[in-house]
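Below are the structure tokens for one structure; questions will follow.
Only a single protein chain was left out; the remaining protein chains are all shown in position.
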Amino acid sequence: MMLGAFQYERPASLDEALRQAAAVPGARWLAGGMSLLPLMKMELADPPALVDLAGVADLVGVQEDGGALRVGAMTRHAELAEHPLVARHAPLLAAAASQVGDPQVRHRGTIGGSLAHADPAADLPAAVLALDATIEVASPRGRREIPAKDFFLGPLMTALEPDDVIVAVVVPQRGAHRQAYHKRPHPASGYAVVGIAASVLREADRVASAAIAVTGVASHAFRARRAEELLTGQVMTDALLAEVASVVASGQEVWGDLYASADYRRHLAGLTTRQVLERLWDDR
Amino acid sequence: MMDPSHSQHTVTLTVNGQRRTESLPPNLLLSEYLRDYLRLTGTHIGCDTSQCGACTVLVNGDPIKSCTVLAVQLPGAAIDTVEGLGRPGALHPVQEAFRADHALQCGFCTPGVLMTAVALLNRDPHPTEAAIRRGLDGVICRCTGYENIVTAIAHAGARMAAPQEVSQHVD
Partner (left out) sequence: MSTDGGAAHAAPLMGQSVPRREDARLLTGHGHYTADVNRPGQLYAVMLRSPHAHARLRAVRTDAARQVPGVAAIYTGAQLAGRIAPIPTAWIPPGSELALTDHPALADTTVRYVGDGVAMVVAESLAAARQARALIDVDYEPLGAVTSVAEAMDPDAPRVHEGVAGNVALHWRAGSDPAAVERALQDAEVRVRETIRQQRLIPNPMEPRAAVAEFDAADEALTLWVTSQNPHIHRLLVAGVLGLAEHRVRIIAQDVGGGFGSKIACYPDEVLVAFAARDLGRPVKWVEDRREHFTATTHGRDHVDEVVLAGRRDGTLTALAVRTQANLGAYLSTAAPGVPTILFGLIANGPYDIPVAATEVYGVYTHTTPVDAYRGAGRPEATFLIERLVDRFAHEIGMDPVEVRRKNLVRADRFPYTNAFGITYDSGRYEEALDRALEHLDVGAFRREQADAARQGRLVGLGVSTYVEMCGLGPSEVAGAVGFQGGLWEHALVRVLPTGKVMVMTGISPHGQGEETTFAQVVADRLGCAMQDIEVLHGDTQLVSMGWGTYGSRSTAVGGGALSVALDRVVDKARKIAAHVLEADVADVALEAGRFAVRGVPDRAVSFADVAQKAHLAWSLPEGVEPGLEAEASYNPSNFTYPFGTHLAVVEVDPDTGETTLQRYLAVDDCGPRINPMIVDGQVRGGIVQGIGQALWEGAAYDAQGQLLTGSLMDYALPKARWLPPIETDFTETPAPHNPLGVKGVGETGTIAATPTIVNAVMDALGSLGIHHLDMPLTPERVWRAIQDARAAAPLGAAGAGEGGGMRS
């Protein structure tokens, strides 16, 4: 056995989960464990207790809820990638989920876990940002909703309080929008060097509205607001695409590493955005 | 609060068809349970960051990396390891194809690759070459260069789908 001892709880209800987590200072939620367990194995995390959310029935599944999709926090990437409701109403989410890690990771990892971990190069943050999703959160103080745009604050940093748990992700249905996620994965980690999530509504030859979110490029996933403004209401042309590409990462402190420098990432972000938009535009 | 070092959790797991009720410490990884408790050492540990996939087993039919899940996270689960796939002399069609197509050399990654392949073929018996290669995203083989693995999986799929040749080991 390599891991040190910790307390393990597997509550059946959310209330029980919140109580158990509150009982042990430093307790961590265990969702899919795809990020937390490796950190523990590498001795980079040593929580005194894990509260496993897998037994909480309310946290699983995808439902239509008014004009939105309600995705339980413990829904695994593999299910998200193939769920018919997701395919119909939020294909971008399915596309992003289908590109997380590898098949094995997608069978364990969850949307809630991925968002809460907030890796700067994870796929799902870009998807929920581009879809204007809302993150439903519970804590001993009650429930609240955090818009995706306010959720990601920095590398592995979110608007969650230590005792918050993600309950669900609510995604507006945008069947009429053309959606895509395109990722350039790091060859070793599989994380995004650049990931572009785009949701575009086309009316005749104009862009009625556009949402573009970027991951892998800065300290957290972000919306490319300047690019969206340039697109909105405009006729799609090569010149417009070129201009959009040039501003995708504007205002961002772009990250660089051994594999891809900041300059190169910036270039890839623009190029990939342009390619995604071209593909969406020409679809059907 | 109970002393965590002494806490044991009771879980029932069905490993290779055999149901077991176990009292396990929470800090026991599934891979450790299989290797150290059950001595099912066919499941290998090749890395610590969930990249190599040598530890892949099936949990309720899905491929997962057994080095990145606690045994207590899987109450009631059916776990299939390479030891349950087939035996020498009565190989599973995927094992048979790996042998025929020389899809293994040192054999260390092989159990994880086999389980990944079985899960892939159970979902799609006729995957394209590209789908097979994508399906191998979660495993690393350093010996073969993958091509014989890809070929073997395609051949195994064809064999498993051919009704007259369905083996009794496929269930």
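We call the chains A and B, going by the order they appear; numbering starts again at 1 in every chain.
Assume contacts are C-beta pairs under 8 Å (C-beta built on N, C-alpha and C of every residue); 3 or more make two chains touch, one makes a residue touch a chain.
In this text the structure is predicted, and so the values were computed from the model without any measurement.
Peer 1: Taking the full complex into account, find the residue in A:Pro25, A:Gly66, A:Gly142 or A:Pro187 that is in contact with the omitted chain.
Peer 2: A:Pro187
Peer 1: Out of B:Ser7, B:Thr56, B:Gln73 or B:Gln95, which is the one that touches the chain we can't see?
Peer 2: B:Gln95
Peer 1: What subunit A residues would touch the chain not displayed?
Peer 2: 1-5, 42-43, 184, 186-189, 258-261, 264, 267-268, 271
Peer 1: Mind listing the subunit B residues that contact the chain we can't see here?
Peer 2: Considering the whole complex, subunit B reaches the absent chain at 27, 35-36, 39-49, 51-52, 54, 81-83, 85-89, 91, 95, 98-100, 102, 104-111, 114, 129-130, 132-134, 136-137, 139-150.
Keep in mind that, in the parts below, only the chains that are shown with their structure count from here on.
Peer 1: Can you name the residues of subunit B that touch subunit A in the complex?
Peer 2: Where subunit B meets subunit A, its residues are 1-2, 4-5, 7, 9, 25-29, 32, 36, 48-51, 53, 56, 59, 62-65, 67-70, 72-73, 75, 116, 119-120, 135, 137-139.
Peer 1: Going by the contact rule at the top, pick out the subunit A residues touching subunit B in the complex.
Peer 2: Those in contact with subunit B are residues 1-8, 10, 23-24, 30, 33-34, 37-38, 41-42, 48-50, 52, 54, 78, 101-105, 107-108, 188-190.
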